[in-house]
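Missing here is one protein chain; the remaining ones are kept as they sit in the complex.
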Amino acid sequence: MDTLAFILTQCVNAFSQAALLFFLGCGLTLIFGIMRIVNFAHGTIYMAGAYLGYTSVRWLGGFVAALMVAPIVVGVLGVLFELFILRRLYGRDGNAFLMVTFGLALVLGDAVQVVWGAPPLQVPPPAALAGIAFFLDEPFPVYRLFLIGFGTVMAIGMWQFLERTRLGLLIRATSQNPDMVHALGTDVRVVRSGVFGIGCGLAALGGVLAAPLVTASLGMSLAAVVDAFVIVIIGGMGSFLGSLIGALIVAFVQVFGNYYLPEAALAFMYLVMLTVLVVRPGGLLGKEE
Amino acid sequence: MRGWIILLAVVVVLAAAPLGLPLFMMTLLTEALILGLMAMSLDLMVGYTRLVSFGHAAAYGLGAYSAGYILLHSDTPVLFAVFIAAAMTGIVAIAAAWVFTLATGVSFAMLTLAFAQLLYAIAFQWQQVTGGSDGLAGIPRRGGPFGFDLLTSKIGYYYLVLLCLFGAYLFCRTLVNSPFGAVLRGIRENENKTRALGYNTRAYKIGVVAIAYALGGLAGALYAPFAGFTNTELLFWLFSGQALIMVIVGGAGTLIGPILGAALFLLAQHQLSSVTETWAIYFGLMFIAVVLFLPEGIWGTLMQRLGRKTQRV
Partner (left out) sequence: MAFLELDGLTRRFGALVAVDQVSMRVEQGEVRAVIGPNGAGKSTLFNLINGVLPASEGEVRFDGRRLNGLSAFEICQLGMSRTFQITALFPEMTARDNARLAAQARLGGRWRPFGGGAVFAEAERRADAALERLGLGHVAGEVAGYLSHGDQRLLEVAMALAQRPRLMLLDEPTQGLSVEETGKAVETLTELLSDGKLTVLLVEHDMEVVFRLAQRITVLHRGAVIADGTPDEVKADANVQSAYLGGFE
């Protein structure tokens, strides 16, 4: 295998990984940016998305249906959690949110185990994306190429949504000055419920997309929550663009690290994060709280 | 005065526990006291200084691995090994805290998490020293010169743990009621103002982190020879999260509360996991309920009801 082909293969791996991580990270950063909540349950929600994706594929028979159903179901659950639990805690310090979301992670994690059982579940990629494409005589899984395309489209779409639409403006304004938005006649509580739901939905979407690559397993929640935090910390808590950059950095460190120095890949990821925090305590694009 | 009498009574009851409890209960109690020490040390940061840490497992794991390594690779008696390990943890923590305190708030918490996960990754990979994913096994409770052979028995070891916890509690209580402790409370309520008043707040924060890690390291160091093994779980973020829950459920900023929280945590885990496979569900629901309805934690709420806002300025 020549060098160019090798680099291309690794880049496809890294970019497709980055697409998954982006969904994970941007949901977390959105929730933090708007609500100042560090959502410890984010990885578990991602995992729940993968399992729901599995069931959707089996019952509804289509991957596209799973891509719609799982995020919506999880998003609605997120809104309910915000309405009945989180809403009671505004005005308390951050510890309360931390603990409540940690509790949610425990409950949801075990609930998934009760419903779907402990063994990992294989989710087949849709037939149209299951094949392999050849480029420069190198094989590339079509599904990974699809992830890159889908991730790019979604990232641009969300960016445009935040920049161009009234709702996006409202969300950005709320992250900067919720009291002012409230005073100007928008019910901030509704924005918060919605954002928590969207953030959870995005994590679930990432989970569904990840399922064909890694199988849905109970272990994925822990890995995911740690990855999500690393992404958001590197990129800057609350920064949308930051979560994109963070996802790319983490994906490249993971993919290339795993190839060249598998023993140190994990440690290297944390070292990158530590370095970023030491140089810029608020993350690359974040403000220090 | 009444507080001292109650405290003394509790210690006497705990000291008499081996007379009345079966051995497996003593094992559970020993572990509860060790976890209590861990949670109490975290309370110095979380409750008294409002330095939220997502990575206190680093202290526990560092202490446990250090003690385990010393006991496995030298003839050091267990009594010395645990204190050497605690001191080592504290020294490492000074350097770590120097880095942590570059940031504040959520970034601070994330740095503690990053440090703990870094140690986790190292423990996982550095086979020769840490045993990798298997961890260290067969850690002896080695007796020592002056009649410390007592410590090799389960009951004897229980007394060592009890003594350590009691001593650490008195130490922490003195600390939080000292001029140093008053500054910590200032940092908790308004760090910028505290700095403007002429306190080098970063030095105080590094100090309290080092003390908290040393005591957390002591807890870990006591755990290694108690369990006879260490593994990477001790450094994992899940354990850090659990420690934080013990503190908050028990009542942050009360010292006693977190010890109670740790004991309850262990008891609930033990009881629920023997009844149901899905104990974590009930566990999680319980936590959520505590946060919603007992914002000061169990002990904090109890003290409030009794009309004594103890320890809280």
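Each chain carries a letter (A and B) given by its place in the written order, and its residues are counted from 1.
As a working rule, a contact is a pair of C-beta atoms (placed from the backbone, for glycine too) under 8 Å apart; a residue touches a chain by one contact, two chains touch by 3 or more.
On a predicted model such as this, the values are computed, not experimentally measured, just so you know.
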item: Omitted chain - touching chains that are shown; value: B
item: Absent-chain contact - pick from B:S133, B:S153 or B:N192; value: B:N192
item: Contact residue for the chain not shown (choose from B:L14, B:L150, B:L175 or B:L285); value: B:L175
item: Where the missing chain touches chain B, by residue; value: 174-175, 177-183, 185-186, 189-190, 192-201, 204, 207, 312-313
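Going forward, only the chains that are shown with their structure count from here on.
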item: Whole-Å separation of chain centres (CA-atom averages), chain A against chain B; value: 32
item: For the chain B and chain A complex, residues of the former touching the latter; value: 46, 50, 52, 99, 102-107, 109-111, 113-115, 117-118, 120-122, 124-125, 237-238, 241, 244-245, 248-249, 252, 277-281, 283-288, 290-292, 295
item: Chain B partner contacts - residues on chain A that touch it in the complex; value: 32, 38, 40, 85, 88-89, 92-96, 98-100, 102-111, 113-114, 222, 226, 229-230, 233, 237, 263-264, 266-267, 269-271, 273-274, 277-278, 281-283, 288-289
